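Every protein chain of the complex appears in place save one, which is left out.
As written, the chain order gives the labels A and B, with residue 1 at the start of each chain.
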């Protein structure tokens, strides 16, 4: 298991981590898939288009519309009333699993792997594990 | 593949199963990840914070707001008009995959694995498979 560290800058922010994941996989030839896992409860990971920055903004605002800050929430912790952040994280999911071909991520032409911050800014970790 | 059995008590209910998963993994040293799979169509699984019971309630009511019972639905089966339960299950997803370190779940500090019931109460199964 390898670890990536990233810093987020805004409350809701998708950060592309495709190259960071590819870098820690350098010697995984022989493996069949790469597990990208987020060990946080107000952040997740997804795969989507890595071309248009406007689409990333669309994603961020869509997640805030699917799960509304204005709903009645009970949860308050040291980080404030961040229940919607937790739900958004689970909607995106805590992990993605990408097949490998000759040790390289078999992503589609337009696909990138995105860390999904929902309670930033924060320092975050991502675990990468090669599976056989 | 190992099997866990749980009983749910309410229509929409998140049940923490972290310890149950960890228990059936006891002898999986050498494996790289644990697949937790739900073989049902009105239940799923997610990973989120296991500290605050109020957050669990927030999750349950949020899923009922994201997918509304009051929308126009066509599906009716032996269990009634439970189409929204099916959609909620897919939003949470049928499986999670957690990396293992020395045979133990490499969960984040606050993370727990939650079975997500959306058409309870019922008797349910969860499959746990260690991957190399």
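Note that contacts are C-beta pairs under 8 Å (C-beta built on N, C-alpha and C of every residue); 3 or more make two chains touch, one makes a residue touch a chain.
All values reported here derive from a predicted model rather than from experimental measurement.
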item	value
Residue in contact with the excluded chain [from B:22, B:51 or B:87]	B:87
Option from B:4, B:22 or B:35 whose C-beta touches the chain left out	B:35
Candidate in contact with the missing chain, chosen from A:8, A:41 or A:93	A:93
Missing-partner contacts on chain B, residue numbers	1, 35, 37-41, 66-68, 71-75, 77, 83-84, 86-87, 89-91, 93-95, 97, 127, 129-132
Residues of chain A in contact with the chain not shown	32-33, 46-49, 51-52, 54-55, 57-59, 61-63, 65-66, 91-93, 96-99, 101, 106-111, 131-132
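Quick note on the criterion: only the chains that are shown with their structure count from here on.
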item	value
Centre-to-centre distance between chain B and chain A (centres being mean Cα positions), rounded to whole Å	20
